[in-house]
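One protein chain is absent from this view; the other protein chains keep their places.
Chain lettering (A, B and C) follows the sequence in which the chains are written, and residue indices restart at 1 in each chain.
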Amino acid sequence: MSSSFGTLFKVSTFGESHCVGVGAIVDGVPPRMELTAADIQVQLDRRRPGQNKLGTDRNEADQVSILSGVEFEKTLGSPIGLLVANKNQRPGDYGEMSNIPRPSHADYTYRAKYGTHASSGGGRASARETIARVAAGAVAEKFLLTEYGIEIVSWVSSVGNIDAAPLDMDIINRVQVDGNDVRCPDLAAAELMTAEIMAARADKDSIGGVLSCVCRNVPAGWGEPAFDRLEALMAHAMLSLPASKGFEIGSGFAGARQRGSQHNDPYVWKDGRMGTTTNRSGGVQGGISNGEPICFRVAFKPPATIGQEQQTVDYSGAPVTLAAKGRHDPCVVSRAVPIVETMAALVLADLALIQRMR
Amino acid sequence: MSSSFGTLFKVSTFGESHCVGVGAIVDGVPPRMELTAADIQVQLDRRRPGQNKLGTDRNEADQVSILSGVEFEKTLGSPIGLLVANKNQRPGDYGEMSNIPRPSHADYTYRAKYGTHASSGGGRASARETIARVAAGAVAEKFLLTEYGIEIVSWVSSVGNIDAAPLDMDIINRVQVDGNDVRCPDLAAAELMTAEIMAARADKDSIGGVLSCVCRNVPAGWGEPAFDRLEALMAHAMLSLPASKGFEIGSGFAGARQRGSQHNDPYVWKDGRMGTTTNRSGGVQGGISNGEPICFRVAFKPPATIGQEQQTVDYSGAPVTLAAKGRHDPCVVSRAVPIVETMAALVLADLALIQRMR
Amino acid sequence: MSSSFGTLFKVSTFGESHCVGVGAIVDGVPPRMELTAADIQVQLDRRRPGQNKLGTDRNEADQVSILSGVEFEKTLGSPIGLLVANKNQRPGDYGEMSNIPRPSHADYTYRAKYGTHASSGGGRASARETIARVAAGAVAEKFLLTEYGIEIVSWVSSVGNIDAAPLDMDIINRVQVDGNDVRCPDLAAAELMTAEIMAARADKDSIGGVLSCVCRNVPAGWGEPAFDRLEALMAHAMLSLPASKGFEIGSGFAGARQRGSQHNDPYVWKDGRMGTTTNRSGGVQGGISNGEPICFRVAFKPPATIGQEQQTVDYSGAPVTLAAKGRHDPCVVSRAVPIVETMAALVLADLALIQRMR
Partner (left out) sequence: MSSSFGTLFKVSTFGESHCVGVGAIVDGVPPRMELTAADIQVQLDRRRPGQNKLGTDRNEADQVSILSGVEFEKTLGSPIGLLVANKNQRPGDYGEMSNIPRPSHADYTYRAKYGTHASSGGGRASARETIARVAAGAVAEKFLLTEYGIEIVSWVSSVGNIDAAPLDMDIINRVQVDGNDVRCPDLAAAELMTAEIMAARADKDSIGGVLSCVCRNVPAGWGEPAFDRLEALMAHAMLSLPASKGFEIGSGFAGARQRGSQHNDPYVWKDGRMGTTTNRSGGVQGGISNGEPICFRVAFKPPATIGQEQQTVDYSGAPVTLAAKGRHDPCVVSRAVPIVETMAALVLADLALIQRMR
């Protein structure tokens, strides 16, 4: 259950921090689609830590291998096996920390769930687990772009209390997003965000943030009524990411403060189809896409592992003081950009295939 | 796909506005549990419209029948069939409106999806679809209370710009919630919310709002790593509700503005178990419950159907002016309280059964 | 789990012997398909007991109601709710028998599984459970016939030691099958089978038999590799029927005695497509349909409930003599004909929708 996502475009993943590797099986990819490892590697490279001064200095290569399902650079229709080797494969007891759960980390809950724990503490809660999602989701992105011209772009819209100005959802692209380390296309805000992150790092602290995402060219009619509404599946996908705490589509929580006369999106005739003049619906009505851009935001809490001393207790209940050693990412949102994009792609690819049955 | 939810505690639903009835099959309910129609009816009654001056004056009885799976007031372990008859079963063309999609309603997207539409326009997007969920979820509530002592309480925490004061998550109960029509236990706020709703009605307009929910006594260890984290399933459940636009757990979007040193929940020893002094995690760490109350919030947009005139176009692209006839709920959040509670129960009941396999 | 079947064309069922009714939700039926209760009733009528001298004299009406998903005799694309009321709704302890499991019946295993039992003993093992399958499968048949011209015909090919002569798979139809009570189109064999069944009845005994089934006009390409081969899903469907003990496709067990040179089906060019001169493959190669008729057989054991005295023990281990009262079907295969056909339809309808995604 826990390690599969999707009904027809279906991904199953495996892997934790110190095992041989992390990987995925992507089942349901239509045959005869062009696909190479390079299509996947580009998003893995964007996810990789240690790329700039904002992150940690670990330099993980994260090279993907396509194990099956592709021949002569074309998909066969059979399941695509993907593997990314772990560089650090030595499972090692994490020493004194093994008896002290890190506050707001998954150490304790994994132990409560399984009665054991991986040497990394939180097992599948490790950030490395997202590598498999990004690899699988990159295949979904290729499918959506090839078959429907769908473009998915995510960016950092806030770090701490620094908010980016609103962007034009119709034109924002990944080149603009990758124009700076923090991945915020509002350059003034990006500078302030960078300062915020550097300040948190200097304080041996961490800081949260919010990602925005737009999916363009999604045809009207995708999404299933009742339980599998498009926004329900998207929320499921996003809240399954480590450190995520919230999801909103279109007007979101702000829309809950409005009146219907303000909030409703009037219909107009656009390029020979029904369209709306505003998009407070976020591209979805009644759980089904309406042809407008699908827009949503995801909140990420500050990373739990910080260098500052924290008061906590060990598993016997004895009070202890804990300070994480080593270097840790003070902020994860910039690296989360390709993760949010590829998870969104997994949702849309599944809905695309489901809609084909009608 | 679209009409089923859950892996082991699994509900499938059917029904739209003008058909014979709406209902559900609840599969996976353990045997030998006490269950009567009255256990279910109580939440259906709380969901029913026309109960007070804030809602519409339709008075729908919504009586549930248990069709199978229960004998001598005990569950058999077999699937439980549930049926609620519709009072208005005449499918009738909705006249001039059939060619004019209501702004921000599901009329257009259903037509785009299916190439046809139910006489009610949005088909399964109808509010009556939620009856089946409430009935099924009431069974889940009974299971969770009986087997684990789990209590689930939801209430209205904002209407438009009126916000309720924070509540004590450990003691809030349904008697307090039902103490006023708007279902907000902060009485001062409730009065202002009522005025806000009445004002929207007077203006032939509608207004949005936010629901809060707490689930108490959930054991540590529930929730699956990776894709089926507890908050991911909960977000899926909540964003599948009509008119919902956002979900946040624990600190949510506000947490994204904090630093780790502020946000982390320190561990303490509580009643012979690990606990935390604060609960910004919302009862979940790494996607798995930690034994603290599970706290989340759901944003609902203002209802799309309003009596005011709106400019829109028909399916041929011709501009038209639309004003809904009849009486419509100006605000749905008060009636959404039992819907949020029962959907939360479906998520937790499924995770409870899944955890039993370990 | 146990009460759902199919991935895209998905049926969930409920109901046991003495509850209010049995029914199904059929999800995934494409929109805009013509459908009325009469389309479904025809197969329910063929399944009904008490139609002739070979069966019991219970006369159950088994009228189906369409609860949802259809308006103006066309499907909406939403889930179709189906209900058939039970005439005998009094759950009553089955007296002395409640402590004595009937040999080869589900009484004991249900009790072992659930720690309780329905008043009918075997709960969902009741023959009435198949009503919901037939109703749902009749919808699948309508879909397959309308969209693909697929015809499914089953008949009785053996009763006890009486075997029917082989039939022409290309022309056998339901009118021929229903030409006699035993539903065997080989009239000479049918007469002997009738005598065999009457003899078993006279002896207060029962008798087993075998059903054959052919599915014509299935396009090449249906069926999924690996776990969901067409014959695997078909075997799953057939072995889920009460009293079934075996399944074979094409040459089946006899094929295991042959050499490859005898068994291989040579290809020829037929009506502008690849075809085979023989059909020992049963219409399936590598788990995928090849365009030839899909042919399989299902073995049913003799009904467990017989009027003769049997030595057994009660749940305390004390030896007892048991003889069933009332009248019981001495042979179930004739009534199983529409059940086998509709279950086959459920398998094929699901594979049809899955293939559309490619």
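Everything below uses one rule, namely that a residue touches a chain if its C-beta (ideal position, glycine included) is under 8 Å from a C-beta of that chain, and two chains touch if they have at least 3 such contacts.
Fair warning: this is a prediction, and the values are worked out from it, not measured in the lab.
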item	value
Chains on display which the left-out chain touches in the complete complex	A, B, C
Omitted-chain contact residue, chosen from A:4, A:98, A:176 or A:217	A:4
Hidden partner chain, touching residue among A:41, A:98, A:119 or A:278	A:119
Residues of chain C in contact with the chain not shown	1-5, 7, 13, 101, 103-106, 108-110, 112-115, 122-125, 129, 158, 160-161, 200, 203, 205-210, 220-229, 231-240, 242, 244-253, 255-269, 274, 276, 280-282, 284-291, 299-306, 308, 310-313, 315, 317, 354-355, 358
Missing-partner contacts on chain B, residue numbers	7-8, 28, 30-31, 77-78, 225, 353-354, 356-358
Hidden partner chain, residues of chain A it touches	1-4, 8, 10, 12-16, 18-23, 25, 27-28, 31-32, 65-72, 74, 76-81, 83, 91, 113-119, 123-124
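Note that only the chains that are shown with their structure count from here on.
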item	value
Rotation angle (°) superposing Cα atoms of chain A on chain C, nearest 5	180
Between chain B and chain C, centroid-to-centroid distance (C-alpha), Å	39
Centre-to-centre distance between chain C and chain A (centres being mean Cα positions), rounded to whole Å	46
Distance between the centres, which are taken as Cα means, of chain B and chain A, whole angstrom	26
Multi-partner residues of chain C (at least 2 other chains)	7-8, 28, 31, 77-78
